[in-house]
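For this view, one protein chain was removed and the others were kept in their places.
So, chain A:
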């Protein structure tokens, strides 16, 4: 076990001692920093004291347009329900220019984390081959399985670190820009025609969780590509391309039933909590099973190839 921790330390050393990977962390911090400044300088007015009146007016306006635009019906229904809930339960809307509103937006950064993690995952095994260091790495009294596991885990720890950095920095920067607030407000969500009250911090971590599924699957995919093809550009390019186009492709093809077996139709688990499933008949358990099958496939392929391969780099 202590041996395994040593291996993780090794992989971490190889990740964080490289300029490129540190620059990615800086880019992430830069992105959050910039979003904060944009929010701060934005022209929107703070929520006024007679917000109840305003919400009522807003609802009345929406009731009118709802008849004209039946396409948008569900969207309006949702907003109206949320506004009414606020009025009856006296829950003031969260000011956009507040620390917690800013922190609550931070899960948006996960799309960058996705790309950065794919970059690290795609180089994890392939780089050892292109550097030629794989030969010295593998001639130790450690099984190839253990080495691969330490590489995979270190990749995931990198993703986790980026998420934590995002959260902590968003909280700090939000506090600096908008003032620290130690009583986060309430988030309202709407599912199956009902309004649900949630702590904003809890809600935010749920957002991170939902978004992390794509991250986990695509990082695992990139890792597999890296192991099989020993070519980091291919692994990274292909994985990023799929991540960006996959979800859209699945939407376009959603009229076909077989689409439900595609990975990208199942990565958004939010469809079961706050929205409607992509294809009729899809359930949470179905998606979890599909995800599990893909995950096992990706990891098993990496493992088999890495374990069996003759190293002739």
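What we mean here is this: a residue touches a chain if its C-beta (ideal position, glycine included) is under 8 Å from a C-beta of that chain, and two chains touch if they have at least 3 such contacts; residues count from 1.
Everything that follows uses one rule, which is that contacts and distances are computed from a predicted model.
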Complex member absent from the view - protein name from UniProt, among "Carbon-phosphorus lyase complex subunit PhnJ", "NADH-quinone oxidoreductase subunit B", "ABC transporter ATP-binding protein" or "Glycolate oxidase subunit GlcE": "ABC transporter ATP-binding protein"
Among A:70, A:141 or A:281, residue touching the chain not depicted: A:141
Options A:131, A:238, A:272 or A:303, residue touching the unrepresented chain: A:131
Sole contact to the chain not displayed, among A:47, A:81, A:291 or A:311: A:311
Missing-chain contacts mapped onto chain A: 3, 6-7, 9-10, 13-14, 17-19, 131-133, 135-136, 138-143, 308, 310-312
